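Once you've had a glance at the structure underneath, I'll fire off some questions.
Coming up: subunit A.
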Amino acid sequence: MNEAPCIRVVDVHKKFGPLEVLKGVSFDVHRGSVVSMIGASGSGKSTLLRCINYLEVPSAGAIYIEGESLGFQEDAAGRRSARPLRDINRMRRDLGVVFQQYNLWPHMTVLGNIVEAPIRVRGLSRKEAVRVADECLRRVRLSDKAHEYPARLSGGQQQRAAIARALAMRPKVMLFDEPTSSLDPELTDEVLNVMRELAEAGSTMIVVTHEMDFARDVSDRVLFLHDGLIDEEGRPGQVFTAPRSERCRQFLAKYLK
Partner candidate 1 sequence: MSEALRQSLDLALFWEYRFVLFGGLLFNAAIFACAAAAALVLGLCAALLRVSLMRPLRWGGTVYVELFRNAPDYVMLVWVHFVLPLLLGLALRTRIEFHPFVSAVVALGLVYSGYFAETFRAGIQAIPKGNIEAGRAVGMSEALILRRITLPQVVWRMLPEALNIFVSLFKATTIVSLIAVPDLMYRVSMVTQQEMRPLPLYTGAALTYFAVILVVATLLRWASERWRRTVLV
Partner candidate 2 sequence: MGNWERLVWNQRELLLSGLNVTVEICVLAFVGSVLGGLVLCLIRLYVAPLRPIAILLIEFFRATPIFVQLMWVNYVWPEILGWPNTFFTAGWVALALQSSGYLAETFRTGIEAVPKAHREAGSSLGMSRLLILHRIVMPQALLTAAPSLVNQFTVIVKSSTLVSVITVPDLMFQSQKIVNIWYEPIEVLTATAAIYIALIFLVSQAGKYISDWLRRTFGLHA
């Protein structure tokens, strides 16, 4: 395992108007590890994940991707503003995101969705991109649906296609934002299994989830967020069986009944 952390989050705050959703979060993610973020709705876990990919701009604090700051510039009033979008987009290529709502583009086939960014953002040739796409489709076991439109697929299939789309960019880190929350219970397993395989293959992953079994069995570290702060963190064995925080204990009691 690499010594220097892949992702460093340092004292990140995020305000939406008067509401402060993140109140100073810090943690590291090392190459090859799987970090799960759990917590109640409104605890800030999704916002935190979206900050790492710059879909939200933190109000304070810093985020480093492989040592490079996601680059906030401060003006005279201390307000943060974005780095040039070109740089941000360059860094985004190395961060794969899987959304709760899959967000597949409805006017392209599954294959079209997957090859779009590799061709247009990474500049691969179509032939090369399709080769990569086929490999990713195989990994998520969706090869037979390559030429279907997303509307024809079940929720589980769409989410696996979304995972393949993120994988095709060969990201250094995969970010999962409640990937199974929109799925019917029968369909969550197929997605969780794919994620398990990715973890076993050594991917670096940050997963926001309500699936406690997954968090306990697959993660290397678990972060419990409450009210914008990390209330408890550690190895799953410790967090799930003997949490130090009372709130964490109450939260887990509800889920593991």
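The definition used in the following text is that contacts are C-beta pairs under 8 Å (C-beta built on N, C-alpha and C of every residue); 3 or more make two chains touch, one makes a residue touch a chain; residues count from 1.
Behind the choice of candidates: all candidates are chains of the complex that A comes from, given by their letters.
Keep in mind that this is a model prediction, so the values were computed, not measured.
What touches subunit A in this complex, out of the candidates 1 or 2, is 1.
Interface residues of subunit A facing candidate 1 in the complex, by the touch rule stated above, are 53, 55, 85-86, 89-93, 95-97, 99, 101-107, 116-117, 120-121, 149, 151-152, 162, 165-166, 169.
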